[in-house]
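Here it is, the structure in full.
As you look at this complex, bear in mind that one protein chain is not there, while each of the others sits in place.
Coming up: chain A.
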Amino acid sequence: MKVLVPVKRVIDYNVKVKVKADGSGVDLANVKMSMNPFDEIAVEEAIRLKESGVATEVVVVSIGEKKSTDTLRSAMAMGADRAILITTDQGVDIEPLAVAKLLKAVIDEEAPELVIAGKQAIDNDMNATGQMLAALLGWGQATFASELKVEDGAAVVTREVDGGLQTISVKLPAIVTADLRLNEPRYASLPNIMKAKKKPLEEKSADDFGVDITARHTIVTTEEPGTRQAGIMVGSVDELIAKLKEGGLV
């Protein structure tokens, strides 16, 4: 079984994001970039499926700037077998609908039986690509997965939902999106990082696919969120209780 994992290059999750003063966006110059953390979990899950003999090949795909090569090499250093890079001239943030259309085109050629994606990218926080891709392919979807088992032509997935967990069974081929607790991604070892440099990476242009990826959203402005004023420090539990009583909160 072939497993395909889309990965996105985003601002590292440890970096403090700065909004540009002119409202044109977030400052990405000289900022550390990494693989989207949820995509890392997706890559790890695919590799584990291969290690347990369920999957035969793990293909990673990234869409964006040429620099996304780094992200694909990281995924291959973790254990993915080969990579496909689709370059576009749309800058760093391509809308999930456009990404889903390009991924559909790749999937039509590659014919994987399972796609594991991160549940959301930590830059635009859209939480949409997996669901949109499933819609375009006419496949079933299991989002926010915390456990994945492949059995009898189906993915049995436990999902993180409001109020608890839900388990569903989705016929393959299907899309699964990874939530935090699905696994803990491994660190790539140095020998594996070296090996990853020799793994195949195919580069394509978004124009090759003939799909309409025109942006539907216009970003009017990007601003700092409203800030909250710091209050006061209290010296003791008694003082805290007194303050809460004053405010009618307890």
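Note that a residue touches a chain if its C-beta (ideal position, glycine included) is under 8 Å from a C-beta of that chain, and two chains touch if they have at least 3 such contacts; residues count from 1.
Methods note: contacts and distances are computed from a predicted model.
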item: Choices "Methionine biosynthesis protein MetW", "Molybdopterin synthase subunit MoaD", "Malonate transporter, MadL subunit" or "Electron transfer flavoprotein subunit alpha" - which one is the UniProt name of the chain not shown; value: "Electron transfer flavoprotein subunit alpha"
item: Residue touching the undisplayed chain, where the options are A:Val58, A:Leu72, A:Leu85 or A:Val170; value: A:Val170
item: Candidate in contact with the missing chain, chosen from A:Thr69, A:Thr88 or A:Ser146; value: A:Ser146
item: Where the unshown chain meets chain A, residue by residue; value: 11, 16-17, 19, 26, 95-97, 100, 120, 122-136, 139-144, 146, 156, 158-171, 174, 179-181, 216-225, 228, 230-238, 240-241, 243-244, 247, 249-250
